Structure formats: structure tokens, C-alpha cells
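Take this structure, written in C-alpha cells, and hold onto it; I'll ask about it next.
Yeah, one chain of the complex is gone here, protein chain that is, but the others are all in their spots.
The letters A, B and C name the chains in turn, as written, and every chain counts its residues from 1.
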Amino acid sequence: MSGLDRSGDAQVAIFGAGRIGKIHAGNLVRQPGVRLKYVVDPDAAAAQALAAQHGAGVGTVDGVFADAAVRAVVIASSTDTHADLIERAAHANKSIFCEKPVDLSYDRALRCAKVVREARVPCLIGFQRRYDPTFSALHARIAAGEIGEPEMLVVTSRDPGTPPLEYLKRSGGIFKDMLIHDFDVFRWILDDEAATVYATGSCLTDPNVASVGDVDATAVTIRTRKGRLAQINTIRRAAYGYDQRFEVIGPKGMLQAGNHRPTEVVASTAQSVSADLPEHFFLERYRMAYAIEMAHFFETIAKGGTMKTGIDDGVKALALAEAATVSWREQRIVEL
Amino acid sequence: MSGLDRSGDAQVAIFGAGRIGKIHAGNLVRQPGVRLKYVVDPDAAAAQALAAQHGAGVGTVDGVFADAAVRAVVIASSTDTHADLIERAAHANKSIFCEKPVDLSYDRALRCAKVVREARVPCLIGFQRRYDPTFSALHARIAAGEIGEPEMLVVTSRDPGTPPLEYLKRSGGIFKDMLIHDFDVFRWILDDEAATVYATGSCLTDPNVASVGDVDATAVTIRTRKGRLAQINTIRRAAYGYDQRFEVIGPKGMLQAGNHRPTEVVASTAQSVSADLPEHFFLERYRMAYAIEMAHFFETIAKGGTMKTGIDDGVKALALAEAATVSWREQRIVEL
Amino acid sequence: MSGLDRSGDAQVAIFGAGRIGKIHAGNLVRQPGVRLKYVVDPDAAAAQALAAQHGAGVGTVDGVFADAAVRAVVIASSTDTHADLIERAAHANKSIFCEKPVDLSYDRALRCAKVVREARVPCLIGFQRRYDPTFSALHARIAAGEIGEPEMLVVTSRDPGTPPLEYLKRSGGIFKDMLIHDFDVFRWILDDEAATVYATGSCLTDPNVASVGDVDATAVTIRTRKGRLAQINTIRRAAYGYDQRFEVIGPKGMLQAGNHRPTEVVASTAQSVSADLPEHFFLERYRMAYAIEMAHFFETIAKGGTMKTGIDDGVKALALAEAATVSWREQRIVEL
Partner (left out) sequence: MSGLDRSGDAQVAIFGAGRIGKIHAGNLVRQPGVRLKYVVDPDAAAAQALAAQHGAGVGTVDGVFADAAVRAVVIASSTDTHADLIERAAHANKSIFCEKPVDLSYDRALRCAKVVREARVPCLIGFQRRYDPTFSALHARIAAGEIGEPEMLVVTSRDPGTPPLEYLKRSGGIFKDMLIHDFDVFRWILDDEAATVYATGSCLTDPNVASVGDVDATAVTIRTRKGRLAQINTIRRAAYGYDQRFEVIGPKGMLQAGNHRPTEVVASTAQSVSADLPEHFFLERYRMAYAIEMAHFFETIAKGGTMKTGIDDGVKALALAEAATVSWREQRIVEL
């Protein structure tokens, strides 16, 4: 991004002052040479509070895109605004950091990606797991040949609780809302693309989930073009918290990514030997990942190079989520 | 079995003096009130050696069934002899301990089960995992309600090495040879039956496996009648040894069965913190399970009651193996 | 501290721009309402670099104490300057954050503590382990009665490498340099004081350590006034890194504090099942502890109350270090 190599700080706007917007804003202001100029949110009070915390101003969508001094935008607003904001940012030649997903519609995401490519603006899609210290160390060890070429992948992805129905209604369904991260992990770890997808699901945690046409537990199998096998198991409610593990088999062994714990205290009592539950949810578990992701965004803009998680990754994960949704609904194996 | 409550030891014959036959013979002679009378094996030297070790004689198939003093038989011979020997034992009113599988043909197994039922002889099929201390403790804790009703099951089942092609040719394929244990675990742990099975597989460890019409890695998904979900991942060659784990999710938490290690030594060096590999293969891993299984067999005969792993369990696991084989071959979801 | 409740940020000076000074400066500038005004270091370039990084100026000792706007000082300079700077800060009515130890001389430390008490200035001594998430969670669980009254304590404290002889010469010896943290942990966890101390030591990692009159491995036993028992084992060089564990026994069980790992990757190969080495050294291991410690310092100043690690804790840990030194040198049990 041309703006960053000029004298003075890179000025940035953030869309969305909610839970994830606050995380990104906090990480953003710690980047050297970066200044948060605008916070934009339909909720004026939220925008004002976040802006005040970081010495920024409250902005508007139009204002941000009209301000040539703004070099980059962080899109952390509601999903239905992502594609429009990405396209406007691309047209305005601003670097783009956008939370997943690009859109709930695969076609819309595809068009959006085309705009980004044509505008040649840097664009990062927020698959933060790729930046997690544990996950990225595992990936690096695969790349270094520790277990040979990966052959099989088993992903465990469980949330600590089923979200409210209102959330689920607008979520695009479990495959686009929750498994999209796992689909991205699958592509990243196996470095391969899906040939077939089989997905099944059930309402196991809350019968009301069915009433909005969704499921809360899934079992997905992907066969890749190279004949490798991946299984993903997910559930919306794990009583013990956020369970984010995966394991990869290769000819020379296995690498496993385990959960992180808040502390390393172990208690031995008359009942059991017990350790902490996993870190509670994504904000805790991926705290480091979000910080590293934001640093990667600005470093890549400054030094050039490719974003580790580009808009094409967003589109391809969405393609898998759509295929899985079809597989589940139509009870058939889907070819890609 | 009437014979066991008479004065004197129960006399038993064993068919098969190979690897697993030796294990069973060793456990058999430790049962109080039980005496090994005959060892039968086409390999005369093997039969002789095992008989000598335990103070038994070498017998013949006909001799065993003609000897009214023989109250029970242990069938540890090659798979293609199982169904015939079971039926002959049933007709001769002898209690039956038979290694899995009942037969490679589901229809043949079904007929065999009918004979056993009509003869009303005690019959145990050797799904030894149900007797393993770790697995059976986990099962008991589910039954005690520790995690509520089980909802999801993930089974990891990996062998330390791909067997010779000659073995594979006669094995019935990976689903009947290897996963049949996992299918039994699935039925036992979820206490439910399969509604649909989806299986896919690949040759990942040895391209020659394809030449005998088999695969060496599989990913199976079972949806149960109650809507629960199970995933099984298997591979014939795990560089780190025999990997036999499963985890069960319920509304109140998760229970995991982990691998056993030969020792509890942990080494911390400049490279890593490392523990033992899992116990190498099934003879080591299930050593206790085989002993407990044999004790259960004779205790159940003596006290009456139902064998934990009866011939119907053998038939039902085989039905799943056949369904999985069809699903893999025909690339479709199979309904049961 | 009166200065903090006025309008404007609290202005702070830091003495020492070395390794630990940089850590403290980084944490300091993240505290809300706190501004780093001066960096003071005999190494002008180091002072300048650290000051520039945080938008501060380079100061002098006299300048800092003459500037009434400076409300607090962070003392991270060499050990021989601690007591003087603490006393000057106390006389100048500035809040004090000082790295351990107060001084290498127990008598000097005692006089220093008297000055602080009389000046009634807030003073925190940097026993950062008390702020570590794992250690403080364990402490809280003891306080909550999870294992009953603590009875025994075993502390493992090992460094990743023996420091240069030049460092050791000025360190005050292993008991004052390294075990002083463990003595503080002992007092904090058992909430009791030593009745007798027995210490022995050896040169096990480097014979040159003996040439400067020190040892590099120690075994210490403390008997408390209430009859509780504590053992501390230390060594300057653990090939696998920084090993900081302790365990506490009470009538209802045991609590253990384990090492932290950089990632949760586990590798299973043909050789072993291995996990990461512990975080390498104190800067990594106690990164969170240092941040929480600094936040505690400014929060306690702002809200009033007692510093968790006051100057008396510094004096008492030093008394134990002196007793242990005497015990080791004179080969006798020392009563306190």
C-alpha cells in the first residue's frame, strides 16, 4: 500500500465496534506506524466508545471511502455488509482486512473476489487460525517434512454453547458459520483441494435449531483430488468449553494440535487428577492469533508479498461450505 | 454349561495354535477349574508345542467333537473355519469361544447364528476391546450417566504396519478385517444401530494394496437411528505404532479412551519432552483384555447369564462391514 | 499516590534500559493513564533507544528526583543501585517499583525497608512469580481450601544455562541471585516462616563456578515454625530449558504448577511421542506475569491498598537467602 511508506502513520478505519471489532482495534493500535482514524458502526454509542478508547474519531462509510488519507480498512461489521465494503474499499484503492466470511452466497463472494483481483489491492480474510502459534507451528513442521506428505486429517471443532436462534437464523447455517474455519484449515494443512464432500448433521443440543432449518452437530468427510482423507466433527455445545484440535497423519508419524489451557495447574484429590478446561471460547483461544494476524496484515502491506489468507481462500472455503450444505440437505455425496 | 458344575475340571479344546491361539491357551489354563485337553492345528508341530507347554494333548477336529468330556471349545483357527466349527460345536452342545469374525460372508454368519441360537449353547465372539480395562471403564461411566446420553463418537483405529499382500487377499478387506472391531465398539458405546453408513477409502501406505482390491486407509461415517453421529478413521500404517483411541460426547461432557504406554518414563532433552510410544500392537495393547475375556467366558458358563459379546454382535458388526464395503465400492450412502 | 488522581497522565521514570528494563517499559506504557517520561541508564545509547521507542526522554538520576511531576519510578538498574534509588525515591515521595533483590546485604535491605516504611510510599518488589497466571491460580485455590492447609512444598527451579563467570561474581551467589524467588514462593505458598534452613550445593555444571566461590546446584530444606516441610532443588543448567514447577500437599490432595509450552503441538513418530520444551527462560515464561505485575502496581497506587509483594517480602526472602548461604558454607543447620 503506497500510503505506508510515506512519512507519518498509516491511517486506518474500522467498520464494526462489536466484540470482534474491539479485538481488532486493540491489535491495530499496537502496530508501529499505524493509526486508527475512524470507527464506523450503526450503533453510535458503540462507535463512540471504541473511538474514544483509542483516540480515534467516529466516521461514516461514505466518509471513510472519501478520505484519501485512509490507507486501509478493517471490516468487522455484520456479514451481510462484507462484500459491499470489500468492493468499495477495492474501488477506493484501500487495503482490506475483512472478517470471514466474504459473503453467505458463493456467487456474491466470487464476484467480490474478482473486484479485489482487478483492483490489485492487498486483501486479508480473517481465517485467524492460520496465525495461531500452535496451528502455525504444526503447519511449519509439516512443511519441514517431519511426518512426510500428509495423508489424513481429523478435525475436532466444538463450541462451548449453542448460540441464540436469532443468531442462527442469520448465520447462513452451521457449515458457513462454524465449519468455514475448518474447511480453511483443511485446505491449508493438506495443501490440496476437495474432490468430494459428504456431510451429515443432527440437532443434538437443542431441538429448536431444527426450526430454523439448521443442525447443531455435523460429521463431514472430504476426499481430496490426491486421494487423501479428511474428517471433521463439530458440535455447537461442548460442556467443557471450546475444543479445537486436529491431527495429521503422514508416512513418518502424526502431528496433533491440542487445546490451550488458561493455567498449568493440576489438582490431585481423592476424586481425580484434573487440569484446567480449555480456554473458554475463540476470543481467549485465538487472542494471540488475532494479534499476529493484524501484524501480518500491516507487515505484508509494508513489505509487499502475499497475504497468508487471501480472498481466494475465503471463496474456496465458502465453496466447501456450500457443498457440505447441499450434501447434508440432499443426503448425497457432492463432487467439486 | 452343565459340565462345569460337576466335580473335576472343565475340559476344553482349542482350535488354532498360532499367535492368537497361544494367547488364549495361556489365559485358558489360568482359569480355576478349567483344563486344556486338546490342541488342534493343521500345523502338527505348532499343535504339539502348544500342547506340551500346557500339559495338553494334540487332538483332531473329529476327536474333539466326539469327546463328550470336552465342555467348551476355543476357536482361534483361520477365519474360513470359524462358521463350520461354531456349528459343529453347537450341534455337539459345547460352549463356544470364537475369534472374530464369525465369517466373511454376512449370510453365512447369519445362518451360523441361527444354529447357535437353536442349540442354546453359550457363545462368545472375541471382540476383546469390550473387555479392555480402559474401554470398559469408559463404557461403565457412560452407563453411570457421567456425560449424559452419548451423542457423538469419534474412533481412531490405526495399525502399526500394512500386513503382507498374502494376508490382505484372504482378509475380506479392510472393513471386515480391521474395522469390524470399530463397528462393534460403535454399537457398544452408542447403544444404537446404524441407519446409514458412508465409507470412503484410499491406498495411502502401499500402492500394492490396490492390486488386491483393497484400501489401507478409510473414513467412515455412521448416522444412527436416533440421529447420533459416529466417525471412524483408520489407516494400516501409523509410524508410531498401534493407535486405538475413541472419544464420546454427551450433553454433560466428553469421555476419551487413550492409548496405553509400556512405561511412564518421560524424557526431557534439548530436543523435546517425550514419552513412550503406545504399546506396539494388539497382543500387547489387549493383553489384559484377552485375559478378562477368557475369564468372562468361563464365569458366564459357570454362573449363567449372557455373554457380553454374543454371536449376534458378531453378525451385526459384519453387517456394518458389508455396508461400508458397498459404500466404498459404489461410492454411495448405504441405508441399513 | 496523589499524582494519579489529578488530571493528566501519571508521569513515570525508569532506571535501567537493559533486558528487564525493556520489558517493564513495554508494560508500563500500556497502562491507562500512565506516561513514561524518562529513561535513565549509564549506557546513553541504550537509554536513548528505549526512550525513543516509547516517546520518552532520556533523564538523569538527579533530574528524575528533582522533577515533582514524576509520580513513580521503576528501578530496573543493576542490583548495587537498588537500595540507594529506593531510598531517594522514598525521600522524594515517589511510588517505587523495584526489581529484586532490594540489596545483596541483608542489613542494607533492612535499613532501606525502614526508610520506605517511614516515608509511607507505595513500594513493590518485583517477585513476578506471584503474578503468574498459573502460580496465582494455584495460590487462590489453596486459599479457597481445595486441598486444606498446605503441609509440604516441593519446588523445582532450574535455569537453561549457567551464566558467565563475570555475572556470577557480582550476583551475590546462587541463593541470593536465583533461589531468592523460590524463597519468596515458599513464604507465599505456605503462608508461614522458616524455623530452620539446611542448604547444600555442588558445582555440577561447570567447575569454574567454584573458582568464584559459588555453586551451580543446590538442595535446600526448610522447616517452618508450624512444622511444615519444604524442599527446593535448583540447578543452573537444565538441557531442556527453564523448569519452574512446584507442588503443594495438603490433607485433601495436591496442587501442582507445571511448565508452560510455546505451543500445544504433539508429535508421534517412530521414536517417541513428544511435546514442546518449556518456554525457554524467564522473559518468555513470565511475560504475562510481568504485565500483570505492572498493572497491579499502578492499580494499587490508584486505588490504594497493599502491594502483593512489598519491601518486607524482599527483606524476608533475603534473610532466607543469607541463612541458606551460611548453611551451605558452614555445613550446618541454621535457625532463624
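A few comments on the model shown:
Heads up, the rule we're going with is that a contact is a pair of C-beta atoms (placed from the backbone, for glycine too) under 8 Å apart; a residue touches a chain by one contact, two chains touch by 3 or more.
Here the structure is a predicted model, which is why all the values come from computation and not from measurement.
Residue C:A238 is the one among C:V209, C:A238, C:V265 or C:A324 that touches the chain missing from this view. Only one of C:Y38, C:Y198, C:Y242 or C:F282 touches the absent chain when the whole complex is considered: C:Y198. In the complete complex, the residue from C:K22, C:R129 or C:R228 that touches the missing chain is C:R228. Contact residues of chain C toward the unshown chain are 147, 151-152, 154, 156, 158, 196, 198, 200-205, 217-219, 221, 223, 227-231, 233, 235, 237-240, 243, 249, 251-254, 331-333. Where chain B meets the missing chain, the touching residues are 133-134, 137-138, 141, 146-147, 252-260, 262-270.
Listed by residue number, the positions of chain A touching the unshown chain are 238-240, 243, 267-278.
As a working rule, only the chains that are shown with their structure count from here on.
The angle of the rotation superposing chain B on chain C, based on CA atoms and rounded to the nearest 5, is 180 degrees.
Chain A and chain B have centres, each the mean of its CA atoms, that are 43 Å apart. Centre-to-centre, using mean CA coordinates, chain B is 58 Å away from chain C.
With each centre defined as the average position of its C-alpha atoms, the distance from chain A to chain C rounds to 39 Å. Shared contact sites, meaning residues of chain A that touch two or more other chains, fall at 147, 252-254.
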